[in-house]
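For reference, the structure is listed below as structure tokens.
Every protein chain but one is kept in place in this view of the complex.
Now for chain A:
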Amino acid sequence: MVQGFQTLADSTVATVAKQSGVDRAVGGLSLVDLKIDGEFRRGEIQRGEGRTQGQGGQGQGFGQGGPGGGGSGDTVTGGGASFGVDSFTLYGTDVTVPDLGPLTTSTLTGGRTFRTTETDAAVVVVDSAYAQQKDLAVGDELTVKDVKFEVIGIATADSGQAAAQVYLPLKRAQTLSGSAGKVTTVYVRATDSTKIDAVKTAIQKNVSGTTVTTSADLSQTVSGSLDTAAGLASSVGRWLSYAVLLAAVLVAGLLTSAAVSRRVREFGTLKALGWKSGRVTRQVVGEALVNGVIGGVLGIAVGLAGAYAVTAVSPTLTAELGASTGGFTGRGGMGGMGGGAGFGGGPGAARTAAGRSVDIALTAPVSLTTVGLAVLLALVGGLVAGAFGAWRASRLRPADALRRVE
């Protein structure tokens, strides 16, 4: 059992609860269970199923972890050898306060949740993703640090990643990790959602060594990162669209100017036959229009092929969220502060804090608008090239045109 975060005395919970504007406060203990093949000392590797946990450097022993510990996944490679690592996160929750804390943003999808009396029971609620991964069901047994726990419930996070993979009563968590009377996180509910900022200020002032993250902060971070990733995805799509348009114009233009150059002689011949410049020009422009359509179609084909390729290869952009700003920071951060109960304020959003990632599939949207624009631009490109070609053709003295490559 590795203790992932700097701890606070659980008296802090009471101190926090006394701050003005605070309706209730509840403590919790975040833990990481890490099993590796014996050689590594505990705490040298800080792994959180592939993502950085908290503000690594500030936690005890963070960052100086096992060699190669910076990768993702469950394998730590060190000294040329591979070690199997099996880790999962635990969260000790105060079962006496069921309506506040990370579990409130998960929905029970199997079994039951903790009873308020199960303060020291050997029972756990498992996050559905982890349950699926480990093939756990209600009634199964889960061994944590040689202690057998019964799985009483499966919880599914309402959105994003769950705060922990396994929830257990706080007291049990403290005993397991040998940190009696310690918490890593305090969830706070404000009496009034309008007072959240005031509460934040008060806590930061009066309880030293805390980082306070409000759900507003969180949602900002979350949406900010999401925006970045989504923005990237859509800007790739946009550039692709530009590429489509550019291809269309270029193809049309090149086709037309190539056609004009190739046919200078023909135009010269027609002029020698007594064709007026205007008639020759119309001929060129007409052909340019055709080229424009061809260019447009080709451009679209190229663009769609590109879009298809991008989508097929499907690089997934991952937005890493919250790890550094979340409630579960190494400095014993205070959990997110829910709005007042009666105000329908944000849920204790701190559960999102443990650094979650949101996958944004990179699709390359080539919209109908783009297609239409491509055709239009190709026509324009063809016409511009055609007009240029026509201008050239009409300026061309027939004598010169005929002399070419003679």
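As a working rule, a residue touches a chain if its C-beta (ideal position, glycine included) is under 8 Å from a C-beta of that chain, and two chains touch if they have at least 3 such contacts; residues count from 1.
Operating definition for what follows: contacts and distances are computed from a predicted model.
J.: Leaving aside the chains you can see, what is the UniProt protein name of the one that's missing? Options: "NADH-quinone oxidoreductase subunit C", "Sarcosine oxidase subunit delta", "ABC transporter ATP-binding protein" or "Ligase-associated DNA damage response exonuclease".
T.: In UniProt, the chain that is not shown appears as "ABC transporter ATP-binding protein".
J.: Can you work out which residue in A:Leu103, A:Ala157, A:Leu270 or A:Val302 touches the chain that's missing from view?
T.: Spelled out, the listed residue whose C-beta touches the missing chain is A:Leu270.
J.: Hey, which chain A residues sit against the chain that's not shown?
T.: Interface with the chain not displayed, on the chain A side: 265-266, 268-277, 279, 397-399, 402-403, 406.
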